[in-house]
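Comments concern the structure below.
Omission of a single protein chain aside, the complex is shown with its protein chains in their original locations.
Here the chain labels run A, B and C in written order, and each chain numbers its own residues starting at 1.
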Amino acid sequence: MTIDYQQILEDIHQEIQPLLSQGKVATYIPELSKVSPQHFGMAVYCLDGRSYMVGDAQQKFSTQSITKLFALSLAFEREGNAIWKRVGREPSGNPFNSLSQLEYERGIPRNPFINAGALVINDILAQRFVQADIAVLQFMRMLSNEVKIDFDREVAISEEKHAHRNSAIAHLMKDFGNLHNPVDSVIASYCRQCSITMTCLELAKAGSFLANHGTIPWSGNKILDSSSAKRLNALMLTCGTYDVAGDFAFRVGLPAKSGVGGGILALVPGELAVCVWSPGLDPAGNSLAGVMALELFTTMTARSIF
Amino acid sequence: MTIDYQQILEDIHQEIQPLLSQGKVATYIPELSKVSPQHFGMAVYCLDGRSYMVGDAQQKFSTQSITKLFALSLAFEREGNAIWKRVGREPSGNPFNSLSQLEYERGIPRNPFINAGALVINDILAQRFVQADIAVLQFMRMLSNEVKIDFDREVAISEEKHAHRNSAIAHLMKDFGNLHNPVDSVIASYCRQCSITMTCLELAKAGSFLANHGTIPWSGNKILDSSSAKRLNALMLTCGTYDVAGDFAFRVGLPAKSGVGGGILALVPGELAVCVWSPGLDPAGNSLAGVMALELFTTMTARSIF
Amino acid sequence: MTIDYQQILEDIHQEIQPLLSQGKVATYIPELSKVSPQHFGMAVYCLDGRSYMVGDAQQKFSTQSITKLFALSLAFEREGNAIWKRVGREPSGNPFNSLSQLEYERGIPRNPFINAGALVINDILAQRFVQADIAVLQFMRMLSNEVKIDFDREVAISEEKHAHRNSAIAHLMKDFGNLHNPVDSVIASYCRQCSITMTCLELAKAGSFLANHGTIPWSGNKILDSSSAKRLNALMLTCGTYDVAGDFAFRVGLPAKSGVGGGILALVPGELAVCVWSPGLDPAGNSLAGVMALELFTTMTARSIF
Partner (left out) sequence: MTIDYQQILEDIHQEIQPLLSQGKVATYIPELSKVSPQHFGMAVYCLDGRSYMVGDAQQKFSTQSITKLFALSLAFEREGNAIWKRVGREPSGNPFNSLSQLEYERGIPRNPFINAGALVINDILAQRFVQADIAVLQFMRMLSNEVKIDFDREVAISEEKHAHRNSAIAHLMKDFGNLHNPVDSVIASYCRQCSITMTCLELAKAGSFLANHGTIPWSGNKILDSSSAKRLNALMLTCGTYDVAGDFAFRVGLPAKSGVGGGILALVPGELAVCVWSPGLDPAGNSLAGVMALELFTTMTARSIF
């Protein structure tokens, strides 16, 4: 039985309408707060090359933490398991004390998807590439086959101005010997990386290699071996959606990475990548309508990994 | 291509031999410390009714925390989503401060698989059944079609004598109003539940309904609807193996629940349940050889959910 | 220049009138919540035997945590410095996580004036006396020369019914091996100890030996040597007023021990003991009018230790 993805996307689009006014756009970065919460876009990219879209699926938005997934993939591809000496693989589980957990665990972040972990990954990339942020950008351009993808300099500057908590985290890790580059340059690079702007369709295409055992489906180019891809999927499931990964797995049941810009990239291993965007956030920082859209998607397609 | 499970189990059995001397048998309960770490058993129960075994797969062992999965299934079946008002669905992530997290979160345990959560589930069952522990026992008898499954009274008494930390947890929850029955009776019932003794084959059979969309494969009896079964699978993946669920998902990639007696029950949704037992534990409290056996199992069968 | 204590007490009585309606009577123990917040009494007991009173200085009230000072004095007298192996001498400083600090510090309470520490002291006394609570009662009768001082059985029973947090603390210490008697009996003994009922004048007289280098001023009976008395004074100053000892020292500048019944016993070393009672509490659990009365007392008499 084939699934009519287009029809499903349209049904979802209709069903989530009442939710668009309930989420709250991120305000800690002035540039992000200007986006209307009424936006909603969703794109499916199947491994056979077919794609489906609804709403604002081709409008650019700030990818933010979703870039952590690509930075990690790049670092994992280059450095292999050596990265796990500097960053863990466990859920953080403690929204209330990001610094104290890091302090207790002596500067080793719990996983690469919390800010502390993403800063370490950026630091790792900075030892291998001239500029970590540009390496991530070029990696995402290659994966999505879109050379025009770029940083949003306004957002990057805005983030850097409000990066005091991230600076505190970076200095603490430096104090513990787990940051090798200067704090300021890691912070700046990380802020630029987070400012990368893409569309739902571009992100679904860029992420599809992780649903395809590590190989880019449209080019056959192998990025990671099958086992490594599987392992990043596991990490997305247990740690990809801030402090509510357990709840997200319970409701949606797919590996996913969310960003505070309102995007969520999710995977159905062996079948497709799906990206949803809606800027209104729930209290945990995930797109409110986006989470619901993905829950509807797994219900309507019966596509859960469980 | 069919998989020769018997051959795979035998290959695994051989490969894990060097690990049997490396784990440490749990010592906090005197009764458990008497078991030899040289034991190893593994059983696969396929949804089509076929089963495969190796080593001590038919020797009884103390199921311990694996019973939390069955207690939760029973409570979820009876009370539905109402249970989530009293217990969360997030990984705990804090081996170092079980009480402080509970204190910070005002008596609501992070998930039903940590001791605090299991005590709440026991308390919930105690409001519906005459005795929570007997309800869990009968549920596990029914699921495995083995009427002779029973408590180990020596173990139960031994656990109750060493239950001061669990009593501290229970009193703290009582202080926050999240425990309705007397602390002493909940502790006693919980200790008896943990003492249930079963074999790998019995546990694999008992857990197979969770790999079969909630329906007992050999009887067709529906315990949970498909969506609920999927959700318990998600919970096992994110919270089922103590404080290393992220690492376990990364290495093994299957929903699983482990116990300090050395057993681990894991699921390949839509295909089978697999149970391994080896009493030597790693520092996180999971069976050292058991985790490796499951990692080999997913590699050899290419059966990961990711 | 002699000080007219009577006049000062009367001036204070007048000045604190507006505060009597601002504090909140403790409600966690039903028996305590029945007391009117309008009560105010204050008594000065000078080392030369003269005493001064105002208001309800001769009305009985529930001494509660003030008894911890006498239990500690008794244990210190009997066991000497050996007690410091089981309880610390540092301020707790963490109202928000009484259990997590105890967990982090492996069952050794920060000081003898937090509940965990007082339970340990009670446990120590229970090894030397038939009943710890009766030993404390008899000690306080002797110190105040009042044989009719007694427990309030209603209060003791009421406290025991609401002792779940203290039970959690006791079980946690038992788990760490820092409680030798059964949890239930220590809790019961501690609750009775806290229920001792006395007047301001009786308490000031009972505490006067600590202002007199360890010797009861009216009998010449030496309870502690001078150095030990000095050290308990220091402990009162740094730890005697719950989590605001720093603020209390800043404002009042006297060693003191407060109770949730609204009493505060303070010392001017070498001169006098002063006890104030007013049941309305500030958010930290100290008598609101009582703290102000003591602040006025040190200002008017220029009697600070600093």
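Some observations on this one:
Just so we're on the same page, a contact is a pair of C-beta atoms (placed from the backbone, for glycine too) under 8 Å apart; a residue touches a chain by one contact, two chains touch by 3 or more.
Just so it is clear, the structure is predicted and the values come from calculations on it, not from any experiment.
By the touch rule given at the top, the unshown chain touches A, C in the complete complex. Note on the undisplayed chain: of the listed residues C:E31, C:E159 or C:D243, the one touching it is C:D243. Looking at A:K34, A:K85 or A:R165, the residue that reaches the missing chain in the full complex is A:R165. Considering the full assembly, C:T299 is the residue among C:Q6, C:S185 or C:T299 that touches the omitted chain. In the full complex, chain A touches the omitted chain through residues 96-101, 103-104, 164-165, 167-172, 174-175, 183.
Where chain C meets the missing chain, the touching residues are 88-94, 96, 101, 104, 110-111, 227, 229-231, 233-235, 237-239, 243-247, 249-251, 253, 255, 269, 299, 304-306.
Note that in this section only the chains that are shown with their structure count from here on.
Relative to the whole-protein C-alpha centroid, the nearest chain centroid is that of B.
For the criterion of most C-beta pairs in contact, the winning chain pair is A-B.
Rounded to whole angstrom units, the spacing between the C-alpha centres of chain B and chain C is 48. Chain A and chain C, compared by their mean Cα positions, are separated by 56 Å.
Centroids built from CA atoms put chain B at 32 Å from chain A.
Along chain B, residues 96, 101, 104 each make contact with two or more other chains.
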